[in-house]
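One protein chain omitted, others in place.
Moving on to chain A:
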Amino acid sequence: MRIGVFICHCGSNIAGTVDCAKVADAAKAFPDVVHAEDTMYACSEPGQQGIIDAIHEKNLTGVVVASCTPRMHEPTFRRAVERAGLNKYMFEMANIREHVSWIGKDKELNTNKAIDLVMMAAEKLRHNAPLMAKKFDINKRVLIIGGGVAGIQAALDCAEGGLEVVLVEKTTSIGGKMAKLDKTFPTVDCSCCILGPKMVDVAQHPNITLYAHAEVEEVNGYIGNFEIRIKQKTTYVDWEKCTGCGLCMEKCPSKKSYDHFNNGVGTTTAINIPFPQAIPKKAKIDAEYCRMFTKGKCGVCAKVCPTGAISFEMTDTEVTENVGAIVAATGYDLFDHAKYPEYGAGKYPDVITSIQYERLMSASGPTSGHIKRPSDGKEPKNVVFIQCVGSRDKSVNRPYCSGFCCMYTAKQAILTKDHIPDSRSFVFYMDIRSPGKDYDEFVRRSIEQYDTQYIRGRVSLIYPQGDKMIVRGADTLAGAQVEVEADLVVLAVGAESAAGAPQLAEKLRISYDSYGFYMESHPKLKPVETNTAGVFLAGACQGPKDIPSSVGQGSAAAAKVLSLFSKDQLESDPQIALVNASRCIGCYKCVETCPFGAVKEEQDRFNNPKARVIETICQGCGVCTVTCPQSAIQLQHFTDNQILAEVKALCPSMMVKN
């Protein structure tokens, strides 16, 4: 073997605390190393050309680059050696930046450690073998989970790009949180007016199949070839027949049903269409309130339905869809303010959440857009907004900033003045976070033109006195305690991960953080990818996001799917587990431990039990490798021999004893 070693300075990042020339000199003495040099930036165009030229001039058959982390530039250098005609797995990388120069100041010790790491890489390379990726066909259909604005955007972009889209929505209508909003910041345009047409486009697009009131039950398969089981939850209404006329809602005698769409502001009927612009505009029976289910008799809706769509016997059904990629766009939920006893823990009717306030202001809401407080229906004159309810508060395990509450509070204060010109709005805030385009100007407008009084401090107590709510808090700028008599208190509740988010993540085999938000593959460079190939993220399921960011991510995820599907076949990663059938004793410990279900039980031609790895499912985690008592299953590119070669290089004296 003829190995070339390249030691990168990374400007002064590495060269500042590592003697790169000395490392290169030392590498010349390693077995099979025929060329070693130090280079200013190995990843730069001239740096890569230098590697390619050396391969040609010195007839190199393998390359070691000592530079940054492989997460950064391993693909870069693999492509470079491939361009020079080598197999891209005949390349090893030693991380002498994150593991050496950035963490130690002693140049001599750093240089010695860098030499050790390069020696290990060279030793591993000596045991490497060329690996070839296999190709497989992909199913160019995409599943989008969640019909909020992020999911809608992703669905429309994919559909416009010619892909078949399966959109699964948990509730009976798409639209998500945005459909509930009255207006949007910073332009104060009507939320439903800008979202509505997109929702209609989803309904009418020939490439989109919409499953509303449905949930993903099970996900099998792998990138390019997923099999999805979808549960179509029963609505007790045959949607093929339902025309959305709404006659059933007029006649339903059970008028005290919880109104999910209006977040409990007002009530609705047991059979209902959630809102006028719903897509699909179909009725559903809420069995918890329907008299047919609670008392066993009624059936008024069945009698009045002109198309005979009502069916009390209807049950959940299941459908299976095959897709090649998945976009999770499951959004977020709002913090439950019952965790704040000092704010009344939800027992005061005139202390409401921001989303309830949106419904009170919305023209299509339960009060037809007239702001009436829940307790007595009076128009409030003093409205107090409290920010950071369930945001930036460790005591309720929500240390993160929800990001959009400062903006929607400014918007709600502006709208309050528009609705009730003689009203006054007070905002208790910690800091105003308004870093978006035209955002800070918008907050200033709320303060300067709409006379919103911003008070910097937390609220310690809300209590009723007469028909007022007394809001007591600190004014930290004045250094005083303040009390405001409010007619209505609006809590700017923060975002938390959607209910059931971790369970769905486990079905999708993607990671989530300790708050249930889905983990992107890289926080900066791979914001819509996950670590599971073929699964992408859009919107607030990845972290709290406002509408522009959610739409941006929806389009970004769609672009990722479209670029994935621009090929007819995909290459599988050859760094996967492989069973040496002659050593396998068929104990199937690997089958039990594989987190991806990638190892299958099989029989050889003598009917001996053997394990086999399905290449397209294996993610190369290596769990099976350490489980196998026979060392029969080996992770390619990380075989026992390759790893032991590295260990041996690092501690030769200890290995002699074996």
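Note that a contact is a pair of C-beta atoms (placed from the backbone, for glycine too) under 8 Å apart; a residue touches a chain by one contact, two chains touch by 3 or more; residues count from 1.
One rule holds for everything that comes next: contacts and distances are computed from a predicted model.
Participant: Which of the following names does UniProt give to the chain that is not shown: "Heterodisulfide reductase subunit B", "Na+/H+ antiporter subunit B", "Cytochrome c" or "Branched-chain amino acid transport system permease protein"?
Facilitator: Options "Heterodisulfide reductase subunit B", "Na+/H+ antiporter subunit B", "Cytochrome c" or "Branched-chain amino acid transport system permease protein" considered; the missing chain's recorded name is "Heterodisulfide reductase subunit B".
Participant: Please identify which residue in A:Arg71, A:Lys303 or A:Lys347 touches the non-displayed chain.
Facilitator: Residue touching the chain left out of view: A:Lys347.
Participant: Of the residues listed, A:Gly85, A:Gly296, A:Gly466 or A:Gly479, which one is in contact with the missing chain?
Facilitator: Looking across A:Gly85, A:Gly296, A:Gly466 or A:Gly479, the contact with the absent chain belongs to A:Gly466.
Participant: Which parts of chain A are in contact with the chain that was left out?
Facilitator: Interface with the chain not displayed, on the chain A side: 340-342, 344-345, 347, 461-466.
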